[in-house]
Every structure is written in structure tokens, then in C-alpha cells.
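All protein chains but one are shown in place.
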Amino acid sequence: MEAKEVIARRVALELRDRTLVNLGIGLPTLVACYVPAEISVAFQSENGIIGFGEPPPDGLEDPYLTDAGGGYISALPGAAAFDSATSFALIRGGHLDMTVLGGLQVDSSGRLANWMVPGKLVPGMGGAMDLVAGAKRVIVAMQHTAKGQPKIVEALTLPPTAARRISLIVTELAVIEPTDEGLVLRERAPGVSVETVVASTGAKLLLDGDTPTMPIVSPERVAA
Amino acid sequence: MEAKEVIARRVALELRDRTLVNLGIGLPTLVACYVPAEISVAFQSENGIIGFGEPPPDGLEDPYLTDAGGGYISALPGAAAFDSATSFALIRGGHLDMTVLGGLQVDSSGRLANWMVPGKLVPGMGGAMDLVAGAKRVIVAMQHTAKGQPKIVEALTLPPTAARRISLIVTELAVIEPTDEGLVLRERAPGVSVETVVASTGAKLLLDGDTPTMPIVSPERVAA
Amino acid sequence: MQDGISAERAAAMIPDGASVMFGGFLGVGSPDRVIDALVARGARGLTLICNDTASPGRGVGKLIEAGCVAHVKASHIGTNPTTQKKMISGEIEVELVPQGTLAERIRAGGSGLGGVLTRTGVGTVVSEGKQVLEIDGESFLLEMPLRADFALLRAHEADHFGNLTYRLTAANFNPVMAFAADCVIAEPEEIVPVGVIPPDAVRTPGVLVHHLVRRPQ
Partner (left out) sequence: MQDGISAERAAAMIPDGASVMFGGFLGVGSPDRVIDALVARGARGLTLICNDTASPGRGVGKLIEAGCVAHVKASHIGTNPTTQKKMISGEIEVELVPQGTLAERIRAGGSGLGGVLTRTGVGTVVSEGKQVLEIDGESFLLEMPLRADFALLRAHEADHFGNLTYRLTAANFNPVMAFAADCVIAEPEEIVPVGVIPPDAVRTPGVLVHHLVRRPQ
């Protein structure tokens, strides 16, 4: 299984029934493919819609129905459209149960950096700062390392996205929870040892008893 | 002509073409009856509509279409309905060209009191404080005296509605404009002498040359 | 969206002493059936957040008369002599809030904002005890966000997801209150299947609504 699929499948297990969820562009978007069959989740796109689905069939695209990445989407029955002020009232007012975002770095205090690399990449924060400041749960879905370097570090070297501590980090190697005491290793991926996770991590990891293997939603449980 | 009609007719001359106007409950509401035929005004009701007209014919009332006084109204073609937050975004954001309000007192600095009489009458300010703080022009339409006592006074004895200076006072006796220098008597009603106005006013009135007679929109110029 | 609940069930969910936002403007756009059920169950000590207290026998005016209310935050109580009488006798505590400020405080409470900065109320009794900020040489009052335990809305249509529409001037405070309470209960005129309300016609997204009050059986 590819790293991205492992991550997306594990994040999907964090989804809860009857909740509102925002998926960031890129890897987080994959999570929508692995929603467990027994639960119903409403996805929000910050450009102004709740209740969207797969891209429409070829030739049936609506130029006025796109996601936050600009891709064509479908509206599901019961969808609601709204403007940007309403969209961020939802995000910042505590109405968003969960957001899944990519990350460049997370540090030992659980702060996330994911919007710029000074001098190299200055795309802008888009809605990321609002999402991290406002969502009830913030899940960072990212590969464990970049070019061999740990992305989980003692202290951020990149500009933080928010002062707030994020809720959970999910990588292809492990599930890590930032807590008052520090980063706690909650799970390791199938076939990955605790030592491998520790060696790939740039911050101190706390162990909480045995580290169970990451459960991953199996293909047959995925919604059609 | 009754005092209220004189006032409403004179205020109607302050209406400008293609403007948005809010009329307070009571006397100010009468202004809508005297809109000059050549101009088009959109009336806003702060409970959430722009573009309303006369009460509907008997038996055709819509229980969900009322003005800020709770009376049944009609929607004119091109009306727009909206919620309270939008309504006050219009009022406080400078989008309302004019409001006409009743008054209990106006003082020499042009401050209005119109929302309570301590110990006697505490109805609440409703939208009055927002209207006075936010409308481009604030016209106070009121009778010149109450129970023989002047309502235009040197200093308010009632709690002010806003710190802001209102734009114009129209009574059955006179039109008075608050300015940096004080209250300037701009017009007197037909058949009313300057002396009568001064004698009925509790604040110093400045004269600006001859005081012309109040023009009042004549019946034939009123919109059908 | 779960199954629709009865007005009685909705009233039973709201404990004595709860803070409750009520949509409505002089009774237009009020959740009337839940109000009747609150009166019937003899609710006590409620804090009402609403534009006005309507009139005796109408809208939230029924709650005032029936002795359900301890506190009122509203912009206007002048149309209900009972509210005024109970305020003077000390039975009900009233906080008067300018109407636009009330709408914005509720919006702030529902949108995660720290407060509202407004010109309204500067230089009046409304500013007493409140912080005034000088911004670009002008004075703005800092007004606090408002939230409640419950919001009771009156809607026109609801679909099975809880998406809501409103009708003409019956919208008033309902849409903004939908964001600002821990539990949101909507009382629609009509309940329609999912898909009947087009996405652009939805004025309150269903994710905000916890319960729909069903029509009388």
C-alpha cells in the first residue's frame, strides 16, 4: 500500500457519524475515498458548499461548482451553498467538527507549520490559519519525512500556522498525539517498529505502554 | 392642515431620487404618503425588507410580511428580503441614505433623545441607536412642543440616542438645522412668525438672513 | 438529521433556567408551537434572547405572561406592557441592547469572533461599563459575543437534513441565531425530502440544526 493510501485510510477512521469535515487540498482530499460505510459525513469546501461528491461525468461539469482546489465537483442531494463570510463563520465558529490538513512541520508542542517556506515558497495561508484556529479537531496528514529529513521536530523552523496545538498527526509510519506532556506515540503502521518511528522523528516521542498497530479501514468497509 | 401632515409633507421634500430610506414608526411612516411623483425611493424596514408598499387589500395579508411596527405590508416588484444581520449591515455600513425618526428632545448640539423617559417609559431603543449612528442623514420629525413644553432644548434632560449630531429637525412650526455654530432656523411654517418659533423653542436659534416659508409638497405632486 | 420531534419533546429538552434564543420580530417568525409547549410544561427561570417580547398572547409574549422568564436580553419591550410591569416589579431582569448590536453580538458568538466594535451606543447609557476603543481616531464600543444553550427557530421549509429556508420578514433573527447556540431546534412550516430545496435556496445549512419539530400529527 502506498504511503498516501495508508495515511488516508487511517485518517478516515477518525471520521465520526453526522459530522462536518473539511479536507485540505492534496493528500487530505484522499480521505473522502475511505469513509467507512456505516457513517455519514458532510464535507465542507471553504469556497462555499457543504455536501459535495465525486467529480461529475465527462462533459457534465458545472463551471460554477468547484472545490477549494478549483476542481469540478458534484453537489449531493441536500447540499447547501453559501458565501465566504458564512463559510468562515462555520469554520471559526466551532461548527466544523474536524479538518484534515497537510503539514510541513509539527513540533513537540503540537504546533503546525504548513503555509510557507521563507525565501522559497510563499503561496499564502488561504484558509489554513482559520481552519487550525477554528475547527474542533485538527488532524495533520503528512508523510513522516521529507527528503529523508524528519517533519516532526523539536521546535518549528518554519513560520507556524497557528498558536494552537493540533489534535493528531497521522503519517505512513505512525499516529502521534500532541499532549500537555509532549508527543505521544499512539500507533505504528503495520510492519513498522517503534525504533523505526523514533529514528524518523526529530522530536522526543513518549511511549504509552505497548504501541499497538495502526488499524486501517479495510477495502470492504469503504463506502461505495 | 394637521401638524403631522405639515411635518410629513415637509420631510418628503428631503427625499432624493434613487435613495434608500428608513422611516421610523409613527409620524415618520406618514412621509411615505407624500413622496414627490418624480422621484423613486426604496424604503427599508429594519425587520428585513427593501421595497414595500401600502397594506394589502383586506383578506390578502401575508402573516410573514410585516413592517417594523408589526403592521401588514405589501412587497413591491423588485423587493429584497434579508435577515437582521444584513439589515443592520445596511444601516450601519453607510448604505442608508436617510432615516426619519421621531424625537422626544433635540438639544443645541443637535443630539437626539428618543428612546426612553427614565422612570416612566422604557420601551427600549429598538433600531434607533443604530439608525442615528449609521444613516447618512438623520431627520427628526416631531411636533415642536409636548404638553406646551419645548422639545428643542439647550441640553438634553433625557438619555441621548447617540453622540452624533442629527442632520435636520422638521416640526409643524419650523425647519431647524444643527450646525457647528448651533441650531439655525432655516424655515418657518406658512403663517408662523419667527417670534412664534423662538417662543416655542427651549434653545437658542440662530437666524440666517430672512427665514423663508416652508415649502410643502402640494397634493397634485404626490405620487399616486 | 434524526427523526422529527414533537413540540412537547422540544420543550422538555429545555431545562428551567436555560438561556434560549428565539427568532421572531413582534411575533412574526417565532417558533410558536414550541413556545406553547414551554408554557404548557410550566418552564421557569428562562433567559430569553430575542429582538422584542412581542405582545401579550403573541410569540414570546406568552412566556412572559406565563411566568417562564427570569431574564430578557432584547432591543425593545415597548409593545408588551406585561414585560414592563414585571421589569418594574423586579420579577424579570431586562438588558436592553440596540437591535443591530444584538444581531452582531449573536453573529460574533456564532462565528468565533472575540467581540463587536461598533459606533452604536457610543456616548449613551449603552456604553456604561464597557470598553471604548479608539480606532483611526474614532470611538468604537466593544460589545461581547452572545451565545445561548438553545436556539429556537421558525423556518419556512426544512429538508430531512435540516437545511432551512425562511419567508420574507419572518427570517429576521432566525438565520443568525442558528450559529450561536449549543442546541438548535427548528420549527418549520413544511418538511420536505432531501433534494427539494436547491443548494442556493438554503439559508441555514442543515449541519447547524440539531432537531426539527414535526408537524402536529
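So that you can tell them apart, the chains are marked A, B and C in the order they are listed, and the count of residues begins at 1 in each.
Everything that follows uses one rule, which is that contacts are C-beta pairs under 8 Å (C-beta built on N, C-alpha and C of every residue); 3 or more make two chains touch, one makes a residue touch a chain.
Note that the structure is predicted; figures quoted are calculated from it, not measured.
Student: Would you indicate which residue among A:Met129, A:Val153, A:Val184 or A:Leu205 is in contact with the undisplayed chain?
Tutor: Hidden-chain contact among the options goes to A:Met129.
Student: Kindly state which of the options B:Val6, B:Leu20, B:Ala141 or B:Ala189 is in contact with the chain not pictured.
Tutor: In the full complex, the listed residue that touches the missing chain is B:Leu20.
Student: Given the contact definition stated above, which residue among A:Thr29, A:Gln105 or A:Thr161 touches the chain not shown here?
Tutor: Among A:Thr29, A:Gln105 or A:Thr161, only A:Thr161 touches the chain that is not shown.
Student: Touching the hidden chain in the full complex, which residues of chain C are there? Just list them.
Tutor: 104, 108, 111-119, 133, 135-136, 138, 140, 142, 144, 165-168, 171, 199-201
Student: Please identify, in ascending order, the residues of chain B that touch the omitted chain?
Tutor: Counting over the whole complex, chain B touches the hidden chain at residues 20, 42, 44, 49-51, 75, 77-82, 88-90, 92-95, 133-134.
Student: In the whole complex, what residues of chain A lie against the chain that is missing from view?
Tutor: 45-49, 62-70, 75, 81-85, 87-88, 91-92, 121-130, 133-134, 159-164
Operating definition for what follows: only the chains that are shown with their structure count from here on.
Student: When all chain pairs are ranked by how many C-beta pairs they have in contact, which pair ranks first?
Tutor: Greatest number of C-beta pairs in contact occurs for B-C.
Student: By mean C-alpha coordinates, which chain is most distant from chain C?
Tutor: That would be chain A.
Student: Take the average of all CA coordinates in chain A, do the same for chain B, and state the distance between these two points in whole angstrom.
Tutor: That gives a centre separation of 56 Å.
Student: So the centre of each chain is just the mean of its C-alpha atoms; given that, what is the distance between chain B and chain C in Å?
Tutor: Averaging C-alpha atoms per chain gives centres 29 Å apart.
Student: Where in chain B do residues touch at least two different other chains?
Tutor: Residues of chain B never touch two or more of the other chains.
Student: Quick check: what residues of chain C touch more than one other chain, meaning two or more?
Tutor: 107
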